[in-house]
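One protein chain is absent from this view; the other protein chains keep their places.
Moving on to chain A:
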Amino acid sequence: MLLIPCPWCGPRDEAEFHYGGQAHVPYPEDPAALTDEEWARYLFFRDNPKGPHPERWSHADGCRRWFNAVRDTSSNEILAVYRAGEPRPVIA
């Protein structure tokens, strides 16, 4: 059970959260302008790194806010949390 630091509420049990997949995959400005392949890439393709991974999380059973977290997928360590819309922080 991860202890996830919600940027609004502080550290809370993982069970209160909902996972939302890779962060920084914005909805395209004008989907109609995309080729089928570009649209399929937006829909179906995501990174699967071993190591730091920016992710979307929602504090579903708490403040119900979405935020982003950088999690190391090999250690489960959460390296940073930041609010939706903020840029991915540089992690040394």
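Criterion: a contact is a pair of C-beta atoms (placed from the backbone, for glycine too) under 8 Å apart; a residue touches a chain by one contact, two chains touch by 3 or more; residues count from 1.
In this text, contacts and distances are computed from a predicted model.
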item: Name of the absent chain as recorded in UniProt (options "Ferrous iron transport protein B", "Dihydroorotate dehydrogenase B (NAD(+)), catalytic subunit", "ABC transporter ATP-binding protein" or "Sarcosine oxidase subunit alpha"); value: "Sarcosine oxidase subunit alpha"
item: Residues belonging to chain A that touch the chain removed from view; value: 1-3, 13-14, 18, 20, 26-28, 30-32, 34, 36, 39-40, 42-43, 56, 58, 60, 64-66, 75-77, 84-85
